[in-house]
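So the structure is just underneath, and the comments pick up after that.
Every protein chain except one is present and positioned as in the full complex.
After this line comes chain A, so read on.
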Amino acid sequence: MKLKDAFFPWFGLDIGGTLVKLVYFEPKDITAEEEEEEVESLKSIRKYLTSNVAYGSTGIRDVHLELKDLTLCGRKGNLHFIRFPTHDMPAFIQMGRDKNFSSLHTVFCATGGGAYKFEQDFLTIGDLQLCKLDELDCLIKGILYIDSVGFNGRSQCYYFENPADCEKCQKLPFDLKNPYPLLLVNIGSGVSILAVYSKDNYKRVTGTSLGGGTFFGLCCLLTGCTTFEEALEMASRGDSTKVDKLVRDIYGGDYERFGLPGWAVASSFGNMMSKEKREAVSKEDLARATLITITNNIGSIARMCALNENINQVVFVGNFLRINTIAMRLLAYALDYWSKGQLKALFSEHEVSGVISCDMLTFIKGMLFTLC
């Protein structure tokens, strides 16, 4: 099934372990004739989605990510990005049933593990047939697509210069004109690492279970926070060196025998072995340490994979990096430092209204049917 043969509405769903990413194409070139033919339910869907920024208590539309005046399969329109927690999937399916989506003869293109998990529910409850798409295929095509269209006329890829220095650190655009080979590190709840050699030639190198879900999960347990945003906000105010044991805490300075700098973390949460130090840390410190631990580890594994695969550009994507400057700068710095400048960490985000914002590639996965 190809999108251009499908009826509106055009939806893409990426159902991950934690978040569902919904992409909606809002046609802007509807002719009067079409408008007349358009059934009421379709109209109300369009209106509901485009006139709201929040849906229910957990659904959010990332307005700043909206891609405007896009041409997709011969149609002009805007692309909207909506996310909600995976545990609200049953409610979403129920809504599809209530709004009688099945009467629209549309296709729900879906990817992510949840495309499999919820396939039966879509069918039996919503009378909707999912068109499942391979997750990794979608991811690769997504990054190439978004790079080709750019972000509302601006460059897609960028890197950090002087990531360790708060004042000198700056984001610079990176022209991914020679994208191959590249190592693609997708940080969702867990982490997948792909080596991409061409549009159709890629392999999954490895993955780790220490991902965004681990950061948020541990933060919930350690600090009692309830949202990812809250966890990140706490982390931004914390001091991880109270929690972690640094090389200098053990050796008084650098460990010269092995060329380890004193500031390097020797043992994540290592100070928490001591009762006194456990009592002296704040929730913010713990959130920060969790963030640093997970991020450093991803950087370390990515670096080793890049070395083993002989690839020197590493693109980090995924929801973990959404509004997560600390992690991105740390990844940039760690990769540069430990590879002695041989590896470059690239990101695919945009700065909108002064906030480093979300990576949209994971959303894009869901709309990749457009390129089928």
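Please note the rule applied: contacts are C-beta pairs under 8 Å (C-beta built on N, C-alpha and C of every residue); 3 or more make two chains touch, one makes a residue touch a chain; residues count from 1.
The working rule: contacts and distances are computed from a predicted model.
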{"item": "Among \"Zinc finger protein 207, b\", \"4'-phosphopantetheine phosphatase\", \"Transcription initiation factor TFIID subunit 8\" or \"Protein TRANSPORT INHIBITOR RESPONSE 1\", the UniProt name of the subunit that does not appear here", "value": "\"4'-phosphopantetheine phosphatase\""}
{"item": "Given A:I82, A:L222, A:A235 or A:I326, the one touching the chain that is not displayed", "value": "A:L222"}
{"item": "Selected residue (touches chain absent from view) among A:K245, A:R288 or A:R329", "value": "A:K245"}
{"item": "Candidate in contact with the missing chain, chosen from A:K117, A:K203 or A:R237", "value": "A:K117"}
{"item": "Contact partner of the left-out chain, one of A:T71, A:S198 or A:N308", "value": "A:N308"}
{"item": "Chain A, residues in touch with the chain not shown (by the definition above)", "value": "16-18, 85-87, 112-114, 116-120, 188-190, 206, 208-214, 216-222, 226, 243-245, 250, 257-260, 264-273, 275, 278, 286, 293, 296-297, 300-301, 304-305, 307-308"}
